[in-house]
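Questions regarding the structure given below will be posed in turn.
For this depiction, one protein chain was excluded, whereas all remaining protein chains were kept in their positions.
And then chain A:
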Amino acid sequence: MIHTDLCIIGAGPVGLFAVFEAGLLKMRCHLIDALPQVGGQLSEIYPQKPIYDIPGYPEVNAQDLVDNLMEQAKPFSPTFTLGERVDHLDKQEDGSFIVSTSDKTKVHAKVIIIAGGLGCFEPRKPVVENLGLFEGKGITYMVKNPETFRDKKVILAGGGDSALDWTIFLSKVAKRVTLVHRNETFRGAPDSAAKVFDLANQGKIDLILSANLKEVSGNGVLDTVTFLDKSKAEIKIETDYLIPLFGLSPKLGPIADWGLSIDKNAIEVDTRDYSTGVDRIYAIGDINTYPGKLKLILCGFHEAAIMMHSAFKYVYPDQKLSFKYTTVNGVNSF
């Protein structure tokens, strides 16, 4: 069990800046994010795009902003659980919470801050009957530990960079790798595409082009995947694993079940302190909504500062909070 003052769900720009604001008030933070890296949408979707509306930066590259926010949070030693989704919040008798993730990590926190953007990024799933039956039993949407696939038969479906990169990587680990793509060509990085064609020409992988996923079957665990080729003929392949790689898309997910007031996929908050209707749970950044809400990073930063001053009373119930400027007091690390 991880013990912390504040548990921040979402390690995007607003979650990261919240660490800094919490640190100024001597509150420790643990962050949880479904993505394997910090930065949220900025790192996942547009790391190399410029942002023009961060105060003081006429132009800043999205990944640079994330790196700077990490640097700014560093004095307050935040801890992280990445690549795991928060599934449950359990309220304790003393008002605190135990947070549990998809990988059974448990975090005990006095206050919960939801800074989850548009929700957690989850893999897009192909529309195929019975897919759910074999999830975790041969079908996986992410390569978390490549060793899982050592000496196994693996089929990858998709044509983007991650399908190409994992095909190249797993060709050295798995017993046999088959890449199935719906087109004749790849739009991913030309170098990776060339490497995949080379591997296929050398007979080191099987490459099936112009084919679409049709069916998955097995007796309890996946054993056969059926594709349809251009002429609608069936191609059946025996396999241990199928890894569909069709990118990620944000979903509100389990947050919807926590008894919060939700309007159009956003959490309604009180603008005095960005608290939700549930005691000790706050929501900041793109995930909240209120009259006049603007989904801007800079608005999330403002919300983080205000909400931390409100959360202080739960972490230090016996202390009076006095407002201080960093210019006067500096940044006192811990």
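Heads up, the rule we're going with is that a contact is a pair of C-beta atoms (placed from the backbone, for glycine too) under 8 Å apart; a residue touches a chain by one contact, two chains touch by 3 or more; residues count from 1.
Criterion: contacts and distances are computed from a predicted model.
Not shown: a single chain whose UniProt protein name, out of "2Fe-2S ferredoxin", "Autoinducer 2 import system permease protein LsrD", "Circularly permuted ATP-grasp type 2 domain-containing protein" or "Anti-sigma factor antagonist", is "2Fe-2S ferredoxin".
If you put the hidden chain back, the residue from A:Ile2, A:Ile45 or A:Ala193 that touches it is A:Ile45. From the options A:Tyr57, A:Phe197 or A:Phe246, the residue with contact to the unseen chain in the full assembly is A:Phe246. Note on the undisplayed chain: of the listed residues A:Asn130, A:Asn183, A:Thr271 or A:Thr326, the one touching it is A:Asn183. Chain A meets the missing chain through residues 41, 45-46, 49, 118, 124-127, 158-160, 182-183, 187, 244, 246-247, 249-250.
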